[in-house]
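One structure, pasted below without further comment.
Removed from the display is one protein chain of the complex; every other protein chain stays in position.
Then we have chain A:
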Amino acid sequence: MSDALSEDGSDINQDDSQEEVMTPAELIAKLEEAWLNEKFSPELLENRSEVVECVMEQLTHMEANLQRVKKGDAKAGFHRMEIDRIRFVLSSYLRSRLQKIEKFFPHVLEREKSRGEGQPSLLSPEEFAFAKEYYANTETYLRAVALKRMPPNLQAVDMLKAVPEPCLDSFVFLRVKEQQENILIEPETDEQRDFVVDLEEGSQHLMRYRTIAPLVSSGAVQLI
C-alpha cells in the first residue's frame, strides 16, 4: 500500500518540490523531527500543517482499510500498533504547540499581526482561532474577577507586558544535519570575547537557542 502511494507521488510530480515526492516513511520522520523541535525550542515554531494533514490522511486511510479486515487478523494488529504510535507523536506534537500558545498568547498573536504579506503563518487556522479565543477569555476573566473593581485609571492591562516573552536565550541541545560554518557565539561574561564555531554534520552541541534559531526553522539542525 505504501509502495503504491509513493509511486503515485513520484509519477505526478517528477520535477516538483521534494515535499511532493515524500514517501510515507519520510513523512513520519518529518513529523518526528517537528515533534522534537517543538518540544525543545523555547518559542513557538512555524506550523507544519502540511505534514500534519498528510499524516492524518495516512492514518484515516489506514484505519478505513482496517475496518474492512475481519477480527483476529495478525496483520491488522501490527497496523493498529503502528497507528497508535503515530497518533501518539501527532497528538504530543499538537499538544506541545497548544501549551506554548497558552503560555505566550499575546506575543504569538502580535507576531501574527505584524507578519508581512506572503510570509508563512506561525499558526494554523485552527491554532489562530484558539489563540484569539484564549486571549478574549483571559481578558474577560481578568475583568470579571478584578479589573472592574479597580479605579478607572487602572483598569487597562497590557497583555504584552503582563505575559512573559519566550526566553530565546535558553540553552538547547542540538544535532547538526547540514554542515554550518562560522556560527558566532556570544560570550557569557564581559572578559571573554566573541568566538565562532563550525558545526560539523552529525556533531552534537549545547548552546543558546538565539544563535541557531534560523537553523532550526531551515532544518539544518535538529533539537534533541
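In the analysis below, a residue touches a chain if its C-beta (ideal position, glycine included) is under 8 Å from a C-beta of that chain, and two chains touch if they have at least 3 such contacts; residues count from 1.
The working rule: contacts and distances are computed from a predicted model.
From the set "Iron permease FTR1 family protein", "ER membrane protein complex subunit 6", "DNA replication complex GINS protein PSF2" or "3-methyl-2-oxobutanoate dehydrogenase (2-methylpropanoyl-transferring)", the protein name that UniProt assigns to the chain left out of the figure is "DNA replication complex GINS protein PSF2". From the options A:V21, A:A34, A:V51 or A:I86, the residue with contact to the unseen chain in the full assembly is A:I86. From the options A:E50, A:E133 or A:E186, the residue with contact to the chain not on display is A:E186.
Among A:Q155, A:S203 or A:S218, only A:S203 touches the chain left out of the display.
Contact between chain A and the unshown chain involves residues 1-3, 24-25, 28, 32, 39-40, 58-59, 62, 74-75, 78-79, 81-83, 85-86, 88, 92, 161, 167, 169-173, 185-189, 192, 195, 197, 203-208, 224.
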